[in-house]
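Here the complex is missing one protein chain, while the rest keep their positions.
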Amino acid sequence: MSALPRSRRYQIAVPLALFIVVLAWWHPYAVIEGVQRAGLYAAIALPMALILGIVGIVNLAHGDFLMLGAYLAYWFAVHTQGDPLVAILPAALGLFLLGAVVYRATIKHVIGSSELSQLLLTFGLAIVLQQTATLLWTSQPVSINTEYTSTSATIGSLTFGTYGFVYVAAAVIEFAGLTFFLQRTRLGQAASASGQNPVGARIVGINVDRVYLIVFSISLALAGAVGVLFLTRHAVFPLVGGGLTFKSFCLAAMAGLGNLRGILWCSLILGLAESLVSTSKEYAGWADLIFFVAIVAVILVQSHRRQVT
Amino acid sequence: MAFPLYAGVYLQHTATIILTYLCLALSWDMLVRTGQISFGVAGFFGIGAYSAALTALNLKLDPLLSIAVGGLAAMAAALVLGLTTLQLRGMYFAITTLALTEIFRVIVRNLPGLTGGPEGTVLPSAIFDGDPTKTYWLLLAIALVTIAISEAFQRTRVYFAITSIRHDEMVARSSGLDIFKYAVFVFAVTSAIQGIVGASFAQQYAFVSPEGTFDIDFTLLPIAMCLLGGMHSTLGPIIGALVLGSVAEYLKLQLPYGHLLVYGAVITLVILLMPQGVAGKMKEQFVREQ
Partner (left out) sequence: MRSIEHQDPTMTNQMAGEMAVLEIDSLVRRFGGLAALRQVSFAVNAHEVLGIIGPNGAGKTTLINVIGGIYPPTSGRILFQGRDITELPAHLRCRLGIARTFQIVRPVQGLNLLQNIMVGSLFGRGASLKEARSQSLGICQFMGLSRVDRAIAKLTVLEIKKMEIARALSTQPRILLLDEVMAGLNVDETREMIDLVRQVCAQGVTVCIIEHVMSVIRELTERVIVLDHGEKIAQGPYEEVSRDPRVIGAYLGEEE
């Protein structure tokens, strides 16, 4: 959507706003739930889109690094009897370091090789992470209950959980932070340049390899931090990451690879659609198909657009 | 190949499993030869399995006929998916297939009237009344056909098409090659093989369920086997299947949790250390020494 002219953006934004208003009137609970979901999905997808946009690699282990962050927080909460949210910083730091190691040991070696090798490598990493987690913690889901996650508010006859808005806040903070990083800091500008034109960036003296390493680590750190937030409201198990990776890619593809702002809008659309289906009685089980249908639609539209432009 | 006549039931069983994975590995490799990766092997395996089980149960189809139906169903699914998504190849296609297994599982789970829902469906009896020797022969026949198709892909014009698509789509297009047509064709054929293998698996165990049938093993092992043996050939996946397939059962017993870790590690290490696979590496060494 980055390439869309302003007028086209309104063509999407206005119907979306109308749709939300109508939906809110007809089914307010689905809107609140959908916005919260959208926040979560965006918060998860943003770091993946960052790697995709700058390093140019689809990290199929993205959701599994998030899972790792969540388990770190779980372990922390169980051992200290403390609040899992306290683990956000340690998890981010731990995953940052892990990111540097993983980049050096693996990703670095497939930069510039075929897309096929890159996909297989990160797929292999995903399996290694999932299965290591299964070995360490079994496949049983774990969860943490804290009091504040069940806070709720009542408007008129509608009672809803308010804690879920923490994901919306997380997504917005993440987006603002990343935008600031990419546009205002030297390192971020170097990263943007490396993403757009790695050869040119090298020529003007940017250490592209180091930029990639830092971007990869930042992405994992964010995934780890979001993983901690994820744990406060969702059950976590070793295979939880796979679906999140897929959803993140769907959002990144729908927004246009590398377009961070678009991810916010796209997750709003898909979050609402998913919550609408999953809050209905008869069709709740089908909610998992929403993202799949979306990615197929994106592919159809893009392949058509590629033929005409 | 006549050894099952003398071998024990356990060996026959292991050989049947190896052949199952051999077909899956080879079919996965055939698609890789066009430059496309599918992470959806277990999905087509499962579609074949369910189609065979349900037609055998509800339409009283002959088990062998139901296996053919399984192949056709998987092929139809691949055609629909390929015709919609293969215009954008590479990562878009790969990631779409990544979700495929889960999608089919969701569909199966949500149609309990038809599929038995989360509990799955039991068939009254296994194929050949559970005779392991005959089952072995069936899988051997399927494997030989798969090998024949793979070799056909290596010796006919298909070889020229898929090799140039894999290496350079721009050259392929400019030389008059309809990439989309070949990609869809190969995707449909390989998915049909996966469906047939899944269907015979279902008939063999007389049972299908969302978790057991759409098992990630059926995606993961074939990929690891191809990487280990070497991609882009008939021999590589066969070697990989023989090596990994014979340790697979043992690993499962030794490491009931996390035995898949080995395959993830194999995939990662092969990509990093020897992208041409073990067999490819040996071949390269051999050529160099000459």
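Letters A and B name the chains as they come in the text, with residue numbers starting at 1 for each one.
Keep in mind that, in the parts below, contacts are C-beta pairs under 8 Å (C-beta built on N, C-alpha and C of every residue); 3 or more make two chains touch, one makes a residue touch a chain.
Computed from a prediction, not measured in an experiment: that's the story for all the values here.
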Considering the complete complex, of B:I67, B:I95, B:A161 or B:V266, the missing chain is touched by B:A161
Residue positions on chain B contacting the omitted chain are 156-158, 160-161, 163-164, 166-168, 170-179, 181-182, 185, 232
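One rule holds in what follows: only the chains that are shown with their structure count from here on.
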Chain-centre distance (mean CA atoms) for chain A and chain B, in whole Å, is 31
Within the complex, chain A is touched by chain B residues 32, 35, 37, 39, 84-85, 87-88, 90-92, 94-96, 98-99, 102-103, 106-107, 109-110, 220, 223, 227, 255, 257-261, 263-269, 271-272, 275
The chain A residues in contact with chain B across the complex are 58, 60, 106, 109-110, 113, 115-117, 119-121, 123-128, 130-132, 134-135, 138-139, 242-243, 245-246, 249, 253, 285-286, 288-289, 291-292, 295-296, 299-300, 302-303, 306
